[in-house]
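See structure below.
For this view, one protein chain was removed and the others were kept in their places.
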Amino acid sequence: MPLSRRNAKIAPIVGAALLIGLAGCGADATGGGGSGDAGGKCVLQIGTLGPLTGPAADFGLSMEGSTKFVAEEANKAGGVKVGNKTCQVKVVSYDTGYTSAGAANGANDFASKGVKFVIGPLGATEVTGMKPVADRSKMLLLANGFGLDALEKKYPLVFHIGPGPFVWSGPIIKEARTRFGFTSAAVIAPNDQSGNDIAVINEKKFSEQGIPVKRDTYQRGTQDFAPIVSRLMATRADVIDFASSPAGDVGTMIKQLRQAGYQGSFARLGGESTNEITRVAGIEAMKNFFYYSPVDLTDPKIAALAKEYEAVAGIKATGISLGWVPGGRALLRAISKAGTIDDTAKVAEALRADDLKDTTLGQGVWTGQQQFGVNQEMSWPFSIGVIKDAQPSVFKTLSAE
Amino acid sequence: MNGFLQAFVNGLTLGAQYALMALGFSLIFGILGVMNFAHGAFYALGGYVAYLVDKTLGLPYALAVVAAVLMTAALGYVFELVVIERRIDDHLATIVLTLGLSLVVGASLLAIFGPRSVDFPAPLTGTLRAGGVYIPTARLMIIVVSAAAIAGVYLLLYRTRLGNALRALADDRTIALAQGIRPKVLFPLAFGLATGLAGLTGALVTPIFSLAPFVGEHVLMISFLAVILGGLGSLPGAVIASILVGLVESFVGFYIGGSWAPLMLFTAVLVLLVVRPTGLFGAKAAHV
């Protein structure tokens, strides 16, 4: 009976298909999670993510430190008042490995833990990777990526925790010009998104001020910069900007440029990492160096904050890590004002309405309209750090134009 | 003209340091038939051992370099003896084994020293200048050491009985075995010698640039390029190709721009591997 035997074989397959069909008919379960409201106690989870290992770990660890500091500050003050409850703030970290996919996975990890508010991620690549995934779980991001399209109208829950080069490059170049009097510039950065997107803006800002500028790229992972150094020397620029190149690379390039006989000055118009650059290059080689610093480290108010920060975060406070503190505080303020730890749209609304008055950094403004078309970038007064004749940094506070 | 000369000098200094790495890499492949994916890890390890001895123990830099060579050579020797030896005839297995070692070494360095580059400045800081062309003294030292190491390896291979035995193994293992040459004794020695060279390079080069747990990856890639171009297993080929790679990187980097050099090199190597797997200078293709 060949027919019935075949039927016997087909039967379970048909059965299984029917089962799947039936299962597919019902609606998917929805919701669930939310910020853990475990056992009557209110816990507000703040996610933080970035490269915690690898060559860019400095940035990631600083971001994690700033989040921890803001959380600890709030907890010491008794917690964050949300509606009629007072929530303890808990920090959840994730290592992205400085990749787009890593940041997307981090978003998923946060989603599974019910984390709704995130300080991070870092870098253009990570922000690009995280936005769509975070959007699906209605996650609010205070990102720090200087990508050309970091903020977009279609992602209303993505904010910038600090201003990008579009805001500060121009004023810093203007100020530095009065001190170093350069007449031509070169910009060098790795040939990937994190490098390119900032270098392009810096290039534009130099030329906007009538300074002829050449932009060049190198392969990330390069060890010996001799060929690039020769190329930079050939441009005869008297200021070389490293944009957002990794700090180790910047240090090596400075060493090699001085060996090649370069006499001009250096600029670091990117993520602040003067300490590490100094460690690799030595201050003698840096000699004339100016950089974007979110804060004035010599300001007594900031120095006091730095001390507290180091006690809580367990790592050295840098300009960049302190610069993220007011943004974190603003987020907690907005959550409290919105009275919810679940509805991120409501919190975003409250955040946009925040006046950005910070106890340490003073009055901030909302920027971003000009560059991205959305005003979701928190800009506190920033500083230019200047190393002149190998003397320790002096700062001058500038503000957005 | 100055630019051209400078690019030439830069290319030579690059090539000299690549040659040191590629020499060891090629030695291992030629004699053992093993593609050592951990070669970059030994480079980083050499740098960190030198850093520990020089900065933490405060001993002279020369001693630190010696310590780095001994440590990396010893680790290579033991790893070959205990691990590689057991799968020596399986090319794919040895690739996976050395990959595993490179992960272990990289992760250990990361766990011990952290991800940031450490403060390990070169002991020689001067720069020699002549007619608009410059060369940092530290780089000059690398060229000298590299030349000495190449000469040393040459003498060892072509002027000693040990070298004869090693070359016999590289030429034809079956015949070498028949002549009573014992690979079980010689393979670990060859492996240790080669990883020692990688350690030496690391100890010499990392202070000039920077030292972090992942510095080996780039160096490994360059070794691949040089060794494929030169013909796998061919020592003179590896040296000549290293200098060639250095020159190409330097000239392309200078005249066209930084990120084009790797694309051109990799594409050239891809084409060469397909068209002429024995490389530019290699004659034998025992492992094709």
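Read from first to last, the chains carry the letters A and B; within each, the first residue is number 1.
To be clear about the criterion, a residue touches a chain if its C-beta (ideal position, glycine included) is under 8 Å from a C-beta of that chain, and two chains touch if they have at least 3 such contacts.
Keep in mind that, in the parts below, contacts and distances are computed from a predicted model.
As stated in its UniProt record, the chain not included in the shown complex is "ABC transporter domain-containing protein", which appears among "Hydantoinase/oxoprolinase family protein", "Formate dehydrogenase", "Paraquat-inducible protein A" or "ABC transporter domain-containing protein".
Judged over the whole assembly, touch between the missing chain and the shown ones holds for A, B.
Of A:G65, A:P121 or A:G147, it is A:G147 that touches the chain left out of the display.
For the chain left out of this panel, the touching residue among A:V70, A:V89 or A:A124 is A:A124. Only one of A:G83, A:P132 or A:P212 touches the absent chain when the whole complex is considered: A:P132. Contact with the chain that does not appear here is found for just one residue of B:M35, B:L166 or B:A198, B:M35.
Mapped onto chain A, the interface with the missing chain covers residues 13, 16, 19-20, 23-24, 26-33, 52-54, 93-95, 97, 99-101, 104-106, 108-109, 111-113, 124-125, 128-129, 131-133, 136-137, 147-149, 191-193, 195-197. Hidden from this view is one chain, which touches chain B at 29, 33, 35, 83, 86-87, 91-93, 95-97, 99-108, 110-111, 217, 221, 224, 228, 232, 259-260, 262-263, 266-267, 269-270, 273-274, 277, 283-284, 287-288.
One rule holds for everything that comes next: only the chains that are shown with their structure count from here on.
If you check the complex, the residues on chain A that touch chain B are 53-55, 57-58, 191, 216-219, 221-224, 226-228, 230-231, 234, 247-249, 251-252, 255-256, 259-261, 276, 279-280, 282.
On chain B, the positions that touch chain A within their shared complex are 3, 6-7, 10-11, 13-14, 17, 110, 114-117, 119, 121, 127, 129, 134, 136, 205, 208-210, 212, 214-215, 217-219, 249-254, 257-259, 261-262.
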